[in-house]
Structures are given as C-alpha cells and as structure tokens.
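Have a look at the structure below, then the notes.
Missing here: one protein chain of the complex. Every other protein chain is in place.
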Amino acid sequence: MDLKLRVWRQKDRNSSGKLVEYDARDIDPEMSFLEMLDVVNERLIDSGDEPIAFDHDCREGICGACSATINGIPHGPHRATTVCQLHMRHFQDGDTLTIEPFRARAFPVIRDLMVDRTAFDRIVEAGGYISVGTGSAPEANTLPIPKDQAERAMDAASCIGCGACVAACKNASAMLFVAAKSSHLNTLPQGKPEKERRVLSMVAAMDEAGFGNCTNQYECSAVCPKSISEDFIGQLNREYFVASIKQQFTTK
Amino acid sequence: MKLDAKIPSGPLESKWTRYLSEIKLVNPANKRKYEIIVVGSGLGGAAAAATLGELGYHVKCFCYQDSPRRAHSIAAQGGINAAKNYQNDGDSVYRLFYDTIKGGDFRAREANVYRLAEVSAEIIDQCTAQGVPFAREYGGHLANRSFGGAQVSRTFYARGQTGQQLLLGAYSALCRQIQAGTVTMFPRTEMLDLVVVEGHAKGIVVRDMVTGEISSHSADAVVLATGGYSNVYDLSTNARGCNVTAAFRAYKRGAAFANPCYTQIHPTCIPVSGEYQSKLTLMSESLRNDGRVWVPKEKGDSRSPQEIPEEDRDYFLERKYPSYGNLAPRDISSRSAKEVCDEGRGVGPGGLGVYLDFSDAINRLGLDTIRERYGNLFEMYERITGEDAYHTPMRIYPALHYTMGGLWVDYNLMSNLPGLHVIGEANFSDHGANRLGASALMQGLADGYFILPYTIGAYLADCKGKRPPTDHPDFRAVEKEVEERTRKLLSINGKRSTQSIHRELGKLMWEKAGMARNADGLREAVSRIPGIREEFWQNVQVPGEGGEINQELEKAGRLADFLEFGELLCRDALDRNESCGGHFREEFQTKEGEALRNDEEYSYVSAWEFQGENQEPVLHKEPIVYDEVKMATRSYK
Partner (left out) sequence: MGFAETVGLRNLGSLESGKMYCGVAVIVFSLSNFMEKTTARLFRSSLGKKYVMAVSGVILLLFVIGHLIGNLQIFAHPDVINAYAHFLQNLGPGLWAVRLILLATVVAHIWSAVELTIENRRARPDSYEVKDTIQASYASRTMRISGFIVLAFILFHLAHFTLQVVNPEYQDLYTELADGTVVHDVHTMMVAGFQNVWISLFYIVAIGLLSVHLRHGIASMLQSLGWRNRKIAGPLEKVSIGLSILYFAGNAAIPLAIMAGFVS
C-alpha cells in the first residue's frame, strides 16, 4: 500500500517545528506502524537525510515509550492499542496520515515525535510509593486483601505511563495518570496510611508541572492503551477532597 | 586472571546467613561519603539503587530510557518464583534450589543458587508491602500458579503483567529515594565505557542522549544491571534498545565474560512476517496445553490450513515424542520446529512458522472454554497478525528470549575487576545453561534488594576515600576514546544503514549460533563476523550530529559492540563440545535427539578474557563443584 505521511519535524526543544510530507510507498499491511516508520527512515538514511526520531522500546505495548498522535488520535485509531502494536492493515491504500508528537506544555517536544515525559516521574516521586524500606516488610500473607480489591488495584496499576491520556485531553490534563497511580496504592490496605499525604502531594506535583484540568470528557480513558477507567479520576477527586478538608483540621 | 568465587565455607544451608554476619559493614556515618553508580533501572538496577539509597549511600542511577520505569523487565509476563510453600505442596528452599540447578542443566554455581532460593520468600513480602497487586484467592491470600520445570505451585503473578508490576514496585521505591535525595536519576543517559583506575572500576563515561554531551562520573563502586544480549540476534523478544554495550565495554576493560553461548529460545512466539520485522512477540507457553503443533507433510504445500486434510498433516511433536507430544520441553519443541522449517515445510511468509491448531480443543471443549483460557492471548495474536485463531490455526516460531551468560561474578556479585558489580541478567551466576520460567524476575530482585546491598559492603569497607576525581587522567583518556569513537561513527558516511548491517549479523547468528549449533557453522560464523564488522566500519551511514538526539548514532554504537560480541559468543559455543540447556550442539545428541551433556570435560564456567583488539580472547575455567547435588541427566520422560 502507498501512503502519504505528514510528519512533525523539529530539531530540538528550542526550535520550531513543521509538518513535512513523505511518500511511504510499498508498505506491507502486516507491518506495525513503527515498522512502517523504520522503513521510511531506512529510505531517508539511504538518501542521506536524517531519519524521523521517535520514542519506542519494547514494541509489545507494555513499556509505554512509544508515543505519536495519528490524525489527531494518540496511538492512532485502534482502541486499546499502543502505536507499536498498531498494524498498517488498519489503514487504507492512499490514506494521508498526519503524525504529530504528544502535545502538552508539560511534555515539551525534544525532537520530531519525541517528547520529554519526566513530569510523570516527578509526580510519582512526589508520593507515588508506599514508604517501606527493603527488609521491613511483614510476611506477605499476614494481610489478606479481598480479591476484588486486589483486582481493582491491578486495574489501576496496569497504567504504562505513556502519556496518551494527556495527549488526548483537550486540556492536556494528567488526571487519568495521577488517578491510576494514586488509586492503585490507595485501594490497597498497605497504601492506606499515606493515602491523604499521597493525593495531596501528587496533585500538587501535577499542578506544578503545568498540566491542565479534567473536564470529564473521558477522551483519556478512550485512548488509553490499557483502557484505564475514568472511575479512578472520580476516586482521586473524592480522596483529594477529603484529604484537603482533613488537612485543615489536623495539627501537624 | 584469577577467578576466585569467594564462596563462604560451611554447609550449603548456612553459608549465606553466616556470611551475612561476617560481612564487613560500612559505618552509617560513612555511608554518606560513598558514591555508587548503578547502570540500568530494571528490576535489579532499580531495586539496588533504591536499597543502597535507603542505606544512606549516594547513588547515581543511569538508564537509556526516558524513565526508569520503562526498563525491559517490564515486559515479563508469567510470574516470579518463591519458596513460600503457600500451597502446602511440599515446596521448600531446597526444592527451589534443586529445581533451579537442574533446570540450569547443572551448569550453575551451587552456593549462589541456594542463596537465591533462600531470599526468594523475602522478595514476595517486600513486593507485597510495596503494593504490588499480586493475584489473590477469594480469602484474600496470595494465589500461585504452576510453571514449567517444577512439580510445585510456587509462581506468584499479577495477571500477565508480573514484570510490569514488580518493576513499578521497584521504581516506586526508587522514586522515594530520588525524592529523599539519596539517588540521583539520569534518564536518557547511556553508559559508553567503564573507567578503571589502578585496577579498580571507579566510574563510567556516559552520553547524554538529548544533548549529546559526553561526560564522566566517578564513584567508589560501579554496579551494572544492564540486562542481556539477545539483540545480538537482531530479532528477539527483547526491547529494541536492549544492548550489550555496558557489559562488553567492561569486558574490554578487563572483566571476564562468562558463558556467552548460553542463550534461551522460547518456542511460542509470533513468527516473522517480513524483512522489515523489528521485534518478536512472545506468547505464553500455556497455549501448548490445548493446541496441536503441525506442518504439511509435503514441501511447499501452499494450501490454506483448513484445506489440508488430516492425512496430509504432520503433527511432528506428537509423532516424534509420543509421550509428551505437544508439551515437549522448550528446547526440544523449538528445535523440532526449526527442523521441519529447514526441510521446507514451514508455513506462513518466509516459511518460518508452524501451526498451533486449536480446532480439536474447540471441538472437544467448546469455543467458550478456549476463549476463557486463552482469550487475551488470542486477542494479542489478532492484534499483531490480523488473524482470528479461533478459526484458523495460529502460526508460531521460536525466538531468542533470554541470555543466561553474562559478566563473571563471585559470590559477592563482584566481577574479577574490583569494584565492578554485576546483577540480574547481566551476570552469569544463577541460571546455568538454562533458566526456568519465572526465575528471571526472582533473580533480578534478589540481587537488587537482598544480596548486592550487603555484599557491596565487603568491597566498600576496604576502599575508603579512594574515589578519583573525574578530571583524573584515566577518566580523561576514556572520555577521549569515547569521543573519538563517536566521531568516527559519524564520519564514515557510507552507504548502509545500521539496521541493515544488524539484520545481516542477526541472520548469521541465528543460523549458525541459534537454537542448534555445530562446529562447522560456528567456525563459519567466527570467520564471517569480522567481515561484517569491517563492512560496518567502512560503509555504515550514521546521519546527523553528535551534539543532539541521534538515534542512529545510538544504534550504531550498540551494533559496533554486538559485532565484536557475536564473535565471542560463537567462540564460546565452539569451545563447548557438549549440549547443555540453551546450548545445543548437533554433534552432541542422543539418538532420540536429546541433549548430550559432557560433565567429565565441560563442567566448568567459561570465563573469557579480552586480549586486545583483533586478538583471540583467552578462556579461563571456573570448575563447577557440587557439594550437595549430584549431576544427573535432565529427563523429560
């Protein structure tokens, strides 16, 4: 199949970028989207041009490195699929594909389709952990956890941190990510002691990073490669409210 | 070179506990004065960096990914073993130890493996406390599943994403230390060389992958947690970025590389669909419980699978191994698939695939049961191939998946280069010639959380204040070499892309040093690899500049090391005139096609020492001595 690509090219963080058109000819429908870009890149290299830079690593949909917006949809048109697992058979011969980086102030573009997502790490550093040092853990079965509770925590924990939620949100909000991270721990009894501290500091870190706000459209959940539910955003909203109120009436 | 494994004396069961109380400690007030470099942020690296930070050391942790949470440990699906005996089925530390030794085809070091089994239970406690959402029973207690190579149920899991969850646990511990200021994280930073000062590993030279800046970091000790080298085959189940550079650079600076020929093949991967293929995807082996493996009887039968009648099908596993059939062990099934494909009977594009057919199981158990058991795998298969495996047989083919070999380490997980510690898949110590399922995660976390943080004290306690400054001439010299190499790669300006040369190397490695090897093939590989290397250094095209994000430069640097390392792997495979675990030499097999081990002559660890560019490396042998177990033939009958 032959495709027309319009790809965002940007030299570095401080340069301005633009869409550049490429012809992608003889693309095998069995290719993954990133393999298609590999092929385009090899051709660019052969003709002495600089290849398109894009983040990728595991190529099996779990590391969360790959990130591209295809025709306005992060990770492309196939639901619950990262761009590395998106295959070209989902496109038609002759299609024009506009490929852009994830866009958000908190995710500055550093080259072509690559963005800096370290803001997510800052959020986790702010409180996305249970403070247990190595060696101080009790025997694992001393604390039984209801199966459905563990399953719910796992639903939240399956977040791969790719940032598609931010990219899809019209406000570049990181609420789904923060909610998934905090709800994973807050749902489990081990995470309860730090629950309030956690939501307060994670939301503060989120605000500081310059993400926008949730307008409850749930685009985030719709593009999420792991289909993480917006229910966790509801949970975060509730927990943050309680935590803020409690904080006012607790002496430190 | 002296290879002293430093195994503590005393009976096997008490070696570790006794040693723990004898290890030199670093005074808490002094810990602050020590800097430790950890390269890699997977299970081993993240766990070690976090734990060392908790202990009070200053840690610098480096990873090439944009976030430490993306290291390839994240892709492990199945689970993690631990001798908890929660199922009351007779598991014990000894049993886990023995299964691991046996699974490793009696080529692993006894004391290390016993220690691994000993700390396994603690790992589960630690991870649970961190909030890893392991699968649970209705009563709220932890659930287990069984895994290959064991008769007990000791594998803990979190859906099909155990590696991800364990890594996120370690990553969260790491983040806590970053916040506390004990760990400084350097993402998108790649180690390009090791700096050895007066015989001790005292730092690394790295490239900032965003700015291209090359800089040095000095430390009191260096820990490599840089994973395996499956990507020397180009196509593997590893992430595209996985590479051997850190380990290989250490090798070239004097660390011994052990058992590089021990590589593991996984039989149920989705086959290659074309030249452009960049990655192989693994599917759980559990599929073989209900699927039947077959190929057409005739060469070049181009009919669709449904059109091929029963009598024209060859259920080759059932034919060759009537008792085990489709459940024959990994290596046997993998090799059998290769054989039929070599005969020209393979299916799918390129003829490198065999059918895994569920139609009998669907007829027998019903579609719903199959959907319930394997629904997510069928979905994954469909996402990648576009085929509906409920109606047409799956196509599978073996793929490179894990490498048991790695840098040689002693009982302290320190290499022969003082100060250089190696943990996780990057070292060689625990899996022998073959790794059991669900043991990779166990080893990474055991090393990172519970072993290295103690054993590194043995080295640190003796080296007070010896950290050289980064403007030390030895650092300057290495930095210069790295810059020179980078400049050279950028200036070749040839005709071929890095990927096309990697593909060429990978193909040769897969054909000659893949799942079945023979002396002639290996000799051929050893003689042909220098030619590919030559081609690379003459004709590679690395566009762009060094002072910016340059993914081609990154790839080229990694390939340059694979091109040398591949040869080492083949030499090791050539030296080992026996078949054991993941190393199968066609010359050494029984009439039934079983691996024929040679304990008389080959029960040693091959540790290779670098002798200089284009010089043959020297082989050192660490004998494998078992006090506790008796070597036996690994039997699957």
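By written order: A and B. Residues from 1 in each chain.
In this text, a contact is a pair of C-beta atoms (placed from the backbone, for glycine too) under 8 Å apart; a residue touches a chain by one contact, two chains touch by 3 or more.
Note that the coordinates shown come from a computational prediction; the quantities given were computed from them, not determined experimentally.
Asker: What are the shown chains that the omitted chain is in contact with?
Answerer: Taking every chain of the complex into account, the missing one touches A.
Asker: Tell me which of A:Asn71, A:Ser131 or A:Gln149 is the one touching the absent chain.
Answerer: A:Asn71
Asker: Looking at the whole complex, which of A:Leu34, A:Cys58 or A:Ile233 touches the chain that is not displayed?
Answerer: The one listed residue touching the chain not shown is A:Ile233.
Asker: Using the definition of touch stated at the top, determine which of A:Gln92, A:Ser136 or A:Thr215 touches the missing chain.
Answerer: That would be A:Thr215, which touches the missing chain.
Asker: Provide the residue numbers of chain A that touch the chain removed from this figure.
Answerer: Those residues of chain A that touch the unshown chain are 6, 8, 19, 69, 71-73, 79, 98, 100, 103-106, 109, 168, 170-173, 203-204, 206-207, 210-219, 222-223, 229-231, 233-241, 244-245, 247-248.
Here is the rule we go by: only the chains that are shown with their structure count from here on.
Asker: Taking the mean of the CA coordinates per chain, how far is chain A from chain B in Å?
Answerer: Here chain A and chain B have centroids separated by 27 Å.
Asker: In the complex formed with chain B, which residues of chain A make contact?
Answerer: Answer in residue numbers: 11-12, 28-32, 34-36, 38-39, 41-42, 45-46, 48-51, 53, 55-60, 62-65, 78, 81, 84-85, 87, 89, 110-111, 114, 116-118, 120-121, 124-126, 128-141, 143-147, 150-151, 153-154, 157-158, 160-161, 184-185, 188, 190-191.
Asker: What residues on chain B touch chain A, complex-wise?
Answerer: Against chain A, the touching part of chain B is residues 47, 50-51, 54, 65-72, 74-75, 84, 86, 122, 124-126, 128-131, 133-142, 158-159, 161, 164-165, 168, 171-173, 175-176, 178-179, 185, 187, 210, 237, 239-241, 273-274, 276-279, 281-282, 349, 383-386, 449-450, 453, 495, 497, 499-500, 541, 543-544, 548-549, 551-552.
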